[in-house]
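Everything on this sheet refers to the single structure shown next.
Here the complex is missing one protein chain, while the rest keep their positions.
After this line comes chain A, so read on.
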């Protein structure tokens, strides 16, 4: 049995402070700030929350820490941590929990202070006896190995990957909350400091603080609130490996499984998406996900993004907030991708608003192309 298309809706969505937050702020401070904003957004109170879903790299038992901070005793909770896609997974699990009657108001929350405390401190890596001694710069080298293989097999170029960074920057310049404020060119990306060939520092996501929260309720409950509900039409998720050495095919991700699951549940296709949010941890990742989710054939992703196709005014509205590359990347970006999808469908994206957006896809990636989770949202008239 799968969850029912459109039976739950996002009624509240909010970012926490982003970028470089105040000194001594904690990940849980940011989660709580976002939770409060998301609850105000939909007119619900903290006492209404009975489902809690959260993860962060900086807190070992995030649901405990957040429940204590909020002063609530949730009857249902999920601390699944599979990296940056955790929150898409939480949303899918919250959907099932609400349908099963295990909770009625589910809050999904994230917070990170990785810029304030340094990435090394925020995300210590586990020792892997078959990788760590070889000193990869993780996660960058893992994505570089995927990119190099994609270039070898399909003729994808560094310029095509740079297009992803340049388009993200153009979108970011229309987002007042974006970290990056200056234009970026293809040459800037190509000539930037190389980290792990073929990826330069401009092919890599930002290192920022940040967080966010979503409030999810049943469709019936959503209709009683004074909000524009954004319905959950479909989702899919899968795990394929933990270490890059064990990825079966470096150029095919689990999105090839999560995407078709989500589209089948929603009964729609990539062509129906008005807004597409693909986790851009590195410039190669949206290229892989465009292929694996079915926006273009395998191997065509580099050509697909060329010529400004995913920049403002292009053929596909992709990563309209500026993405992890230029807007905000606190380490587990998936939450912020879903918030942008929801805000676009509510018509709240300001200068970067996609006119009349009715359906949006948010795809999350975690680890080293390891966990892949896809969510499709729609406005009331799509249900």
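Rule of thumb we're sticking to: a residue touches a chain if its C-beta (ideal position, glycine included) is under 8 Å from a C-beta of that chain, and two chains touch if they have at least 3 such contacts; residues count from 1.
FYI, contacts and distances are computed from a predicted model.
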Chain excluded from display, named as in UniProt, from "ChsH2 C-terminal OB-fold domain-containing protein", "histidine kinase", "Thioredoxin reductase (NADPH)" or "NitT/TauT family transport system ATP-binding protein": "ChsH2 C-terminal OB-fold domain-containing protein"
Given A:71, A:133 or A:313, the one touching the chain that is not displayed: A:133
Full-complex contact with the absent chain, from A:57, A:141, A:238 or A:257: A:141
Residues of chain A in contact with the chain not shown: 129-131, 133-137, 141, 144-146, 148-149, 152, 193-199, 244-246, 250
